[in-house]
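Removed: one protein chain of the complex. Kept in place: all other protein chains.
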Amino acid sequence: MSASVESHEAAAPAEHAAAKHPAAEHRDYIGAKLGMWIFIFTELILFGGLFVAYGMYRSMHAHEFHKAAGELNVVLGVINTIVLLTSSLTMVLSIVAIRLKRKAQSMIFLASTMVLGCVFLVNKFFEWKAKIHHGIYPGSEHLMARPPGERLFFGLYYGMTGLHGLHVTVGIVVMAIMLTLLGRDKIRHDDFIKLENAGLYWHLVDVIWIFLLPLFYLAA
Amino acid sequence: MNSSMEQQDAHPHIVGYGTFIKVWLALVALTGVLVGLSASHSPNLAVLGLLVITPTKASLVFFYFMHLKYESTALKYMVAIAIAVLVIFVGLTFTDYLFR
Partner (left out) sequence: MSTAAASITAAPTSEPNFYAGSSRQGVLSWLLTTDHKRIALLYLGAMLTFFLVGMTIGVFMRLEHLTMGPTIMKPTTYNALFTLHGVIMIFLFVIPGLPAVFGNFCLPIMIGAKDVAFPRLNLLSWYLFMTGATIAITSLFTGGGPPDTGWSFYVPYSVTTGTNVTMAVLGAFVIGFSSILTGLNFITTIHRMRAKGMNWMRMPLFPWALYATAWVQVLATPILGITLLLVILERVFHLGIFNPAIGGDPILYQHLFWTYSHPAVYIMIIPAMGAISEIIPTFAHRTIFGYRTIVMSSMAIAAVGSLVWAHHMFTSGMSETSIIIFSLLTFLVAIPSAIKVFNWVATLYKGSIELKAPMLFALGFIFLFSIGGLTGLFQGALAVNMHIHDTYFIVGHFHYVMFGGTGFAFFAALHYWYPKMFGRMYKERTAVVAWVHIFVGFNMLYFTMLVLGMQGMPRRYYDHLPGFHLGHLIATVGSWIMVAGLLLMVTNLVRGLFRKVEVPANPWGGVTLEWTVPSPPPVENFDVLPVITEAPYTFNPVSKEQAS
């Protein structure tokens, strides 16, 4: 391929400035969003592996999965679902707000998202605590005495809700950082990709829970 | 293909509060339907819930909350491919477990 090297430069003044600072990532809104979406794909596949395990074991132990699911607290599961769905709403409203130059509203929505995330984690904590109190946890004697299907169900339950909870925690930390950046005007109506990308991550956490609800809580 | 000039053009139009609130209402309603179907003691209805309502809820989050509806065709294809890959992983693994 021949390159006509004597081509016109695409250099606008902005590009010249970028040329002087090679270490700085040039601003590419679409590129940054594409990068985040690719990361989202990796998270989908990461959880996907656990869904593979769930699918196979459920097909092998359908009845025992059904029975074990009956021991989970459906009400708590549904409450957590509503909590996460609402947090997704407040997250996206936060982005809309900053684009409309409503900084205070944006920060309130973002803080609400964090609070709802914490509510989710608190619910999860009590849920796990109750189960562990009843002797249902990986490696417990009580669990070992149960039929294999039920043991697998709870192994998957702890594994999947645990990994999900870890992602919720990370999401809250990320949002805390975004809140700080919002406060310092580093996220603005004309430069909000960081908030948008944090939003994408949070919505993914929500989507995963959307699938976890019927697989675990509603399987009875 | 870079520089801040393009960034202004690249920002999509702003979707308003109203749309998102409606999507949220739909999601909550669908969750209610899902719980209802699962509690109905009919395993077929429960599976219907799993296979139809849950992906619908996820789609609403993808298309509206995650803005996919307004993104480029290329990105939509990428999302489709990622999901298809996951479906294939599950499907091909099932060829072992279902036929043992």
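By written order: A and B. Residues from 1 in each chain.
To be clear about the criterion, a contact is a pair of C-beta atoms (placed from the backbone, for glycine too) under 8 Å apart; a residue touches a chain by one contact, two chains touch by 3 or more.
Given the structure is predicted, the values throughout are model-derived calculations rather than measurements.
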item: Of A:46, A:62 or A:176, the residue in touch with the unshown chain; value: A:46
item: Where the missing chain touches chain B, by residue; value: 1-2, 74, 81-82, 85, 88-89, 92-93, 95-100
item: Interface residues of chain A (partner: the chain not displayed); value: 1-10, 19, 22-23, 25, 28, 30-31, 34-35, 38-39, 41-43, 45-50, 52-53, 56-57, 60-61, 138-139, 144, 147-149, 151-152, 155-156, 158-159, 163
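Here is the rule we use: only the chains that are shown with their structure count from here on.
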item: Centroid spacing, where centroids are CA-atom means, of chain A and chain B in whole angstrom; value: 14
item: Chain B-touching residues of chain A, taken from the complex the two chains share; value: 10, 12, 14-15, 18, 26-30, 33-34, 37-38, 41, 44-45, 48-49, 51-52, 55-56, 59-60, 74, 78, 81-82, 85-86, 88-89, 91-93, 96, 99-100, 190-191, 196, 199-200, 203-204, 206-207, 210-211, 213-215, 218-220
item: Chain B residues within the chain A interface of the complex; value: 1-8, 10-11, 14-17, 20-21, 23-24, 27-28, 31, 34-35, 38-39, 46, 49-50, 54, 57-58, 61-62, 64-67, 71-72, 75, 78-79, 82-83, 85-86, 89-90, 93-94, 97-98
